[in-house]
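One structure, as structure tokens, below. Some questions next.
Note that this complex is displayed minus one protein chain, with the remaining chains in position.
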Amino acid sequence: MASTASDSLEKRHHRKPLYVFEAPVRIWHWVHALSIVVLAVTGYLIANPLPSIGGEASEHFLMGNLRMIHFIAGYVFAIGFAVRIYFGLVGNKYSRELLYLPVWRREWWRDLFGEVRYYLFLQRDPPHSDAHNALAQAAMWFVNILVGVFMIVSGFALYGEGLGLGTWADTWFGWAIPLFGGSQQLRMLHILGMWLFIVFSIIHIYMAVRADIMGSQSSVSSIISGWRTYKD
Amino acid sequence: MPSRETFYEVMRQHGITRRSFLKFCSLTAAGLGLGPEFAGKFAHALETKPRTPVIWLHGLECTCCTESFIRSGNPLAGDVVLSMISLDYDDTLMAAAGHQAEELLEQTVEKYDGQYILACEGNPPLNEDGMYCIQAGKPYVEKLRHMADHCKAIIAWGSCASWGCVQAARPNPTRATPIHKVITDKPVVKVPGCPPIAEVMTGVITYMIAFDRLPELDRQGRPKMFYSQRLHDKCYRRPHFDAGQFVERFDDEGARKGYCLYKVGCKGPTTYNACSTVEWNDGLSWPVKSGHGCLGCAEDNFWDKGSFYSAVTNFGAMGGAEASADKVGGILAGAAAVGVAAHAAASAVSRIRSRNSEEVRHD
Partner (left out) sequence: MTETTSANGFALDDSGQRVVVDPVCRIEGHLRIEVNVDENNTIRNAVSTGNMWRGLEVILKGRDPRDAWAFTERICGVCTGVHALASCRAVEDAIGIEIPRNANSIRNLMMLAQYTQDHLVHFYHLHALDWVDVVSALNADPAATSALQQSISPWPKSSPGYFRDIQNQIKRFVESGQLGPFANAYWGSPAYKLPAEANLMAVTHYLEALNFQKEIVKIHTIFGGRNPHPNWLVGGMPCSINIDDTGAVGAVNMTWLNKVSDIINSSIAFVDQVYIPDLKAIASFYKDWLHGGGLSGKNVMAYGEFPAIANNYTNESWMLPNGAILDGDLSTVHDVDPRDTEQIREFVTHSWYDYPDPDAGLHPWEGITEPKFELGPNAKGTKTNIEALDEGGKYSWLKAPRWRGHAMEVGPLARYLVAYARGQEDIKEQVDSLLRDLDVPVTALFSTLGRTAARGLECSWAAHKMRTVYDDMMANIKAGDSATANMQLWEPETWPADTRGVGFGEAPRGALGHWIHIQEGKIANYQAVVPTTWNASPRDPQGNIGAYEAALLGTPMADPEQPLEILRTIHSFDPCLACASHIIAPDGQELAQVKIR
């Protein structure tokens, strides 16, 4: 424990700025974030509609528009996801960190627990990492990959219900409906997925900002410029 | 045994002209959602085929499927029973009882081995050696297995036979089990609903008899012609949903104006059935049209999906705990926010402390 802390202490004084987030990753990050905000807001309002509006039905298309925006944002989310996976294969080594968790590496586990200890104030400095620390990597993998895949599958399965039997969405994703216990059940799980994204976002933003304030590396600016810089 | 007559012969003997017979065929074909070219095939099939024997068994159920069946207006249930099929066993309607009734089962197995349709209403309980449903002193499941062994195909009437329905709702004390989980070696056509729509029932059975094949089924074994769309897709209140006009509570202004029932729990958006198109009782009305949301009664395990009066419902999988997606999610997000705030405060404190200690050290 002591050695880990001194190691990182040792390293951080000799860091030059590092180009971590390549442009496609940065663009994806912000597009992804935007699509999640839009999906969450519209999705929530589809499940829990606003107070009823009066007048003729023909004068309004509120739910219709919300659903349309949700679907468009869903496409953005899914296509972005596919592009990001592709770039993970061809991009720099940091871009690959999101695709899998190196659970077979002892150091990874050591770093993970080191991060946990750091955030529990049991350890003064975090283990060193360039792009994603082990804890962040685990959280991102769980939410963005695992829950993300579930949201894409369930989302298109539910979308396919409206497109109809035999359409591409039904053919590719319709199997998910009986698998998860029917349409209503899948909708509820889809909503729960949204909440997991919201929980992730809260923590993610907090940690990014906190890292900027308290940590030794740049954080928020890195995902804008791509460069990881180090304080003194 | 006298030779069996074809459906057409029986109809002619009933004084029905060829013209009205053909009209019946085209109406039925149209009623099944088939094009006019099918009317001819339908007529041909009915002219050349003897009446197919049907054995109608009852397990744990409430007989709502039989009651629904006899509400059929097109074709009339009486015509189906007397002219289209040969209903050789149905304990709810048959004149015989006791061993005279049970003999008919054996006669059918002997005479029509592999040729009869087995129509199952209700399901067998498997707990207590099956003795939660006793017929002729034996467990119902034995009778079901025996009759299934010799049948050509099975129709699972209603949600009991298709999914398990109310007696299989949590905690399913009798271990009531849907037909396809007990009989795995015969084709099962699921006709879910609690009960199914009368014309859907007669439509499915006349299709099987007229074309001598199973209707095309979806992933879950339901005839596509009736179960491929959600009620929501063809609901006449859909414009109000799209506009954002909802009934907020029963008998409010929105209710009187026929607004969408989604907010008072309508499960139309997640329920596959023909209610919004075929409608009920000769196409007169259906639940949403009468002002109550859809219960989702044609869906698997609809009893355990939470309140009938909420759009966002519980997870069936979560046992007895009341847990809707929004509730669980809201709590998680709240906890995350509180945790973040607490952690931020703790971070600030720790930072001040470490600064102080550094200052002390510098001193």
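To keep things simple, chains are lettered A and B as they appear, and every chain counts its residues starting from 1.
One rule holds for everything that comes next: contacts are C-beta pairs under 8 Å (C-beta built on N, C-alpha and C of every residue); 3 or more make two chains touch, one makes a residue touch a chain.
The structure displayed is predicted, hence computed values, not measured ones.
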Listed by label, the shown chains touching the absent chain are B
Only one of B:R51, B:R222 or B:R238 touches the unshown chain, namely B:R51
May I ask which residue of B:V109, B:L217 or B:A255 touches the chain that does not appear here? B:A255
Even though one chain is not shown, subunit B touches it at residues 1-5, 10, 13-15, 50-51, 53, 58, 60-68, 70-73, 76-78, 81-82, 85-88, 90-98, 100-104, 107, 125-140, 142, 165-167, 169-176, 194-195, 198, 237, 249-252, 255-259, 275, 280-282, 284-292, 295, 297, 303, 307-309, 320
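Everything below uses one rule, namely that only the chains that are shown with their structure count from here on.
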Between the Cα centroids of subunit A and subunit B the separation in whole angstrom comes to 39
In their shared complex, at which residues does subunit A touch subunit B? 47-54, 57-64, 119, 121, 124, 161-162, 164-165, 174-175, 177-178, 181-185, 187-189, 191-192, 194-196, 198-199, 202-203, 206, 210, 214
Of subunit B, residues touching subunit A in the complex: 218-220, 224, 228-230, 233, 239-248, 254, 259, 262-263, 267, 269-272, 296, 299-302, 305, 311-317, 324-326, 328-330, 332-333, 335-337, 339-340, 343-344, 346-347, 350-351, 354
